[in-house]
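Only one protein chain is missing from this complex, and each of the others stays in its spot.
Up next is chain A:
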Amino acid sequence: MKLVAHDLACRRAGRTIFRGLGFAVAPGAAAALRGPNGSGKSSLLRVLAGLAPAAGGTVRLGDLDLARDGEAWRERVALAGHLDAVKPGFSVRENLTCWADFHGAPRARADAALERFGLESRADDPAHWCSAGQKRRLGLARLLIVDRPVWLLDEPTVSLDAASVAVFAQVVAEHCAAGGLALAATHVDLGFGAGAEVHMPAPGASDPADDDANHAASDPFLGEDWA
């Protein structure tokens, strides 16, 4: 299942964040999403997850079309955002088993995921004892539980130490080797290879005729012609 975006646009709060974005990620490949702060990487990932609507363009995943098959689409993607969804009141293990139960996955997968991310010694501790890096690892460990082919990763390595970054890069590589695909907004090198990069369009690349300021000027009721 290839992830293909064509002429994708995103608007938030009446502002065009980006437009004319096109890329393709093949199954078994991981791509790094590059762009300066504020270029819309997080917004793009939320659009690709089916949580936010696209303002234009098409995204296809195999035979699925994002605009048409929303429910089926959302069942194929996993999102690891910059929010970890870690509940401080639960223990580290419970934070994963509750999602395993929710997704109908075997609970044994939670222990395997904890071990993979080096959290097995903290499994029974309350999650509010965890450091920021451990919470992030716990959030990433959920990816191994939900078992989705498409991973959308928003700054996954923030607050991780070098060893954990290496482990995570290895986990992504294994996911891809098993036929999955991943798109990661990141500023570090996760070893995806030089060709595997998606660049956000520069903010200036947006069509000026469609911006709100120009919109007002071309609007007969807002422009001078009206008076």
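In this text, contacts are C-beta pairs under 8 Å (C-beta built on N, C-alpha and C of every residue); 3 or more make two chains touch, one makes a residue touch a chain; residues count from 1.
Here is the rule we use: contacts and distances are computed from a predicted model.
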Handout entry: Omitted chain, identified by the protein name its UniProt record gives, among "Heme exporter protein B", "Glutathione import ATP-binding protein GsiA", "SWIM zinc finger domain-containing protein" or "Cell shape-determining protein MreC"
Key = "Heme exporter protein B"
Exercise for the section: From the listed residues A:25, A:61, A:86 or A:160, report the one that touches the chain absent from this view. Expected result: A:86
Completion exercise
Missing-chain contact among A:29, A:77 or A:113 belongs to A:77
Completion exercise
Contacts from chain A to the absent chain lie at residues 12, 46, 49-53, 71, 74-75, 77-79, 81-90, 94, 98-99, 101-104, 126, 128, 139, 142, 146
